[in-house]
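As you look at this complex, bear in mind that one protein chain is not there, while each of the others sits in place.
And then chain A:
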């Protein structure tokens, strides 16, 4: 870096500052827009488990473990939502403790800046979303009588 003359150093410095400004402008716009997601009455589920938070998950990508899908589970009162993120595919299961036949649940995948995507679970409570790219996401599950909203997560 000492080899740079003043003009070269100024040019590099300008590029560095411009990069930072562009990043923060973009993130500021997204952060401000996040406020439109404010809902006072959402029944927020609790994150029970995220395999990405397991101790050593970041360094344990050895043979046999590498490439395993990420598993997240959420819970609110008697309902558990299990989500498996495998590449751009999201598979899930809705489990209701002591649940009797109450018909399929509706699962909505929400992302900022994109339309909601809604599917129904099958008779066993399973559901699937394809083509889910990286980014912030949350799920809303509802069935007659209750609904559940997960915290936001980055997938």
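In the analysis below, a contact is a pair of C-beta atoms (placed from the backbone, for glycine too) under 8 Å apart; a residue touches a chain by one contact, two chains touch by 3 or more; residues count from 1.
By our rule, contacts and distances are computed from a predicted model.
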item	value
Which of "Sigma-70 family RNA polymerase sigma factor", "ABC transporter permease", "Cu2+-exporting ATPase" or "Extracellular solute-binding protein" matches, in UniProt, the chain that is not displayed	"Sigma-70 family RNA polymerase sigma factor"
Residue among A:85, A:107, A:132 or A:148 touching the omitted chain	A:85
Touching residues (missing chain, whole complex) on chain A	1-4, 6, 9-10, 12-17, 19-20, 23-24, 26-28, 30-32, 34-35, 37-40, 42, 44, 50-54, 57-59, 61, 65-70, 85, 87, 112, 134-136, 138, 151-155
